[in-house]
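All protein chains but one are shown at their positions in the complex.
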Amino acid sequence: MAETVGFIGLGNMGEPIAENLRRAGYALRVYNRTQSKAANLVEKGAIPAANPADVAQTGGIVFTMLADDRAVEEICFAEPSFVEALGNGGTHVSLSTISPATARRLAKHHEKYGVAYIASPVFGRPEAAAAAKLFVCVAGPAAGKKKVEPMLKAIGQGTFDFGEDPGAANVVKLCGNFLFAATVDALAEMLVLGEKNGISKKAMAEVVGKFSPLHAGYANLIAEGRFEPAGFRLALGLKDINLILETASASVTPLPLASLLHDRWLASMAKGRGNLDWSAVALDVAENAGIAAAKAAP
Amino acid sequence: MAETVGFIGLGNMGEPIAENLRRAGYALRVYNRTQSKAANLVEKGAIPAANPADVAQTGGIVFTMLADDRAVEEICFAEPSFVEALGNGGTHVSLSTISPATARRLAKHHEKYGVAYIASPVFGRPEAAAAAKLFVCVAGPAAGKKKVEPMLKAIGQGTFDFGEDPGAANVVKLCGNFLFAATVDALAEMLVLGEKNGISKKAMAEVVGKFSPLHAGYANLIAEGRFEPAGFRLALGLKDINLILETASASVTPLPLASLLHDRWLASMAKGRGNLDWSAVALDVAENAGIAAAKAAP
Amino acid sequence: MAETVGFIGLGNMGEPIAENLRRAGYALRVYNRTQSKAANLVEKGAIPAANPADVAQTGGIVFTMLADDRAVEEICFAEPSFVEALGNGGTHVSLSTISPATARRLAKHHEKYGVAYIASPVFGRPEAAAAAKLFVCVAGPAAGKKKVEPMLKAIGQGTFDFGEDPGAANVVKLCGNFLFAATVDALAEMLVLGEKNGISKKAMAEVVGKFSPLHAGYANLIAEGRFEPAGFRLALGLKDINLILETASASVTPLPLASLLHDRWLASMAKGRGNLDWSAVALDVAENAGIAAAKAAP
Partner (left out) sequence: MAETVGFIGLGNMGEPIAENLRRAGYALRVYNRTQSKAANLVEKGAIPAANPADVAQTGGIVFTMLADDRAVEEICFAEPSFVEALGNGGTHVSLSTISPATARRLAKHHEKYGVAYIASPVFGRPEAAAAAKLFVCVAGPAAGKKKVEPMLKAIGQGTFDFGEDPGAANVVKLCGNFLFAATVDALAEMLVLGEKNGISKKAMAEVVGKFSPLHAGYANLIAEGRFEPAGFRLALGLKDINLILETASASVTPLPLASLLHDRWLASMAKGRGNLDWSAVALDVAENAGIAAAKAAP
């Protein structure tokens, strides 16, 4: 009989990940605050849970994929909580990008119930999630990691183990997002510089597209001014940059590039662009170069 | 009979490029200030020239691959110069990364002699040059570009045409180097942040290596502290960042990320690291995080 | 008979302020964690209290001058607390530089006991405190401000009222410290630039000293490398810069200069300079210009 796995959080990342677990042969119990988002999976056989605690089976496994630190904490500390429901021998696979500090705090809280907290933040956009091409950074107790190994294999193309400290995987994940944000800003600056020197953004993007698929993707978004619908919301990007800066402050590590990104993203928020794709910071770059918002807009 | 092509500047980029022209069937006349660097090509049949002007044939084609603006200007304005020797109908393929302003000035100067100045800066490290895998940005008069098309095909895997303004190709090339420098700094900052949070640089580099070959290359250099021999000298990187800032100033385009890189590179110069690979800026990042130079050094 | 005032926190700012209240005719009840620091005042007639709550009289007034947010919160939430002891009609004059958010939280907490929270952060170094030359930024309920007006007059040369929101006075105070930190960094950069161009720091400081006493003070500290004893500890400066950045984030205000200061101060912390005067960031500026720590040190 199929092993049952609980899954909480069926957004544009969570749903395709859950679907890949289902395809790999796991029986799913699913929960999402907005219930309608569970419809597709339920149609394919997933059992809908009335509340988060209901997705858990004693000693079983629950995945969560939620928006931010607060959402993960709320669901873990809810009454009744799925953590308590998992109970001794249970395992929580936490896929969200949250702060290392929160991950450590949660791991301690889980220990009280005998539940292993497996930090498992993932790299990849929704399309990569759908294609089971995520890269998974994993950290936590060895036994728990061993247990969920085949599941992580089912959702990604590679798993990187960063040891027992649950915070470690989150540091790596945040570092990755920092690198992507830096890439977005660099591309935005170079495309505007080109534009002010008579080179169309499309022509520049074509060259840059040769460097890597990562560069191609962002350069095209900026060149085409295609900021909606958001692949990754600018406001969520700022959340991650802030987590990077907090982690840097706590470890006494000056990161001037992260500071620069913070200020760029914050300006974009102030200009009302939090719901656009984060490549929309290019509008701020353009405005500072005197290219009026009217012209800069998509 | 084979078409003859002149080639000036046989450094770690110029030599493999010239060799690919030879393999493609062109007869070479070569010049390098340090003559010994021409030995390999001469052994394979290239004709050594006693001075730069001697590589040129009336109405022919000369390639140059030199270190910086000043070197290109000196060789173009020398007496006698290869530009004068090319004379009416001649073509100068200028592969060096120089400023758009210099390119435009040279193009004007060449016109007086009836010589077409084809700006052709290339993307790629020495290994890519050897493998004929460069990407070539090209700009200048259409007829000249047409003439040298098969040669550029012989040295690269793709050519991008940016029109008639000779400065345009250089802007694009500088933008590319700006993006690479930004990548180096972002990687350096994230690897140090990881290190201060208990994650080895090797482990972090392994994940980053999945993003793209570009990221893998730089992340490994930094993780291994392998800054010699330099693939691209830090001092040359600063030269390019300064050219970006000049171009940005001239076109009234604020580029805070380029400013940040300028200051990072300048600090590394002040600390005596101009001859290391430019990924050695990671030492500066580490020092500012309190990781002593002694420990930070390779 | 003299009105009695409680005073908690007799550090290098608190003690001279309390002394000025005494001189103005107020009877003092004083408390300091390290009791010996109360000795001078006790000798002059102040009554030492065994615990913080003991400085308070029902419906009376208590001043606090403590290191940071946490210290103020701890003493306000202690059991028994002086806030409770003040009780209905009491007034708390909070002189510390803390975050606007903390001030607002405390004001709410005080309300439960009928105590008015008067935010009263001050501008001025210990010498200004001793000379009763502080500038006091004040905010909170009008009646409470009215009541303490003569006392604030006794310790300063001017009072600025920012209304009822207790956070407002703290924002202004933090802004002031931000300006001073910016001045320190600007002076450090210019003195190093001068030094690298053959102009002695003393000679430059002499000119700068003409701009204002503020400039003269910092320029001399840097020129003489006199970073101990600290007039204002670098670590405390970082605390304030971080409060500025938090306030800026919360109000969606990008402050790139504050970010720059954050990174400079953080690097100085990483290099072990938290206990030096904050003008010691000049050592970091010098090191980044290749002036070795050995030579840069005092």
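Labels A, B and C are assigned to the chains in the order they are written; within every chain, residues are numbered from 1.
Operating definition for what follows: a residue touches a chain if its C-beta (ideal position, glycine included) is under 8 Å from a C-beta of that chain, and two chains touch if they have at least 3 such contacts.
Predicted model only: the values in this text are computed from it and were never measured.
**Student:** From the list B:N20, B:S81, B:T253 or B:S279, pick the residue that touches the absent chain.
**Tutor:** B:T253
**Student:** I'm checking contacts with the chain that's been left out. Which of C:A2, C:V42, C:A142 or C:A203 qualifies?
**Tutor:** The single option touching the absent chain is C:A203.
**Student:** Which listed residue (C:L187, C:I222 or C:I241) would be found touching the missing chain in the intact complex?
**Tutor:** Hidden-chain contact among the options goes to C:L187.
**Student:** Contact with the hidden chain only, please: which chain B residues?
**Tutor:** 242, 248-249, 252-256, 259-260, 262-264, 266-267, 269-270
**Student:** Tell me where the left-out chain touches chain C, residue by residue.
**Tutor:** For chain C, the residues touching the absent chain are 100, 123, 135, 137, 158, 160, 162, 165, 167-168, 171-172, 175-176, 178-179, 182-183, 185-187, 189-190, 192-194, 196-199, 203-204, 206-208, 210-215, 244, 247-248, 251-258, 260, 264, 288-290.
**Student:** On chain A, what residues meet the omitted chain?
**Tutor:** These residues of chain A touch the chain that is not shown: 256, 263, 267, 269-272, 284, 287-290.
The rule we apply is simple: only the chains that are shown with their structure count from here on.
**Student:** Nearest whole angstrom, what separates the Cα centre of chain A from the Cα centre of chain B?
**Tutor:** 37
**Student:** Mind checking the centre-to-centre distance between chain B and chain C? Centres are C-alpha means, answer in whole Å.
**Tutor:** 53
**Student:** Name the residues of chain B that each touch 2 or more other chains.
**Tutor:** Only 256, 288-290 qualify.
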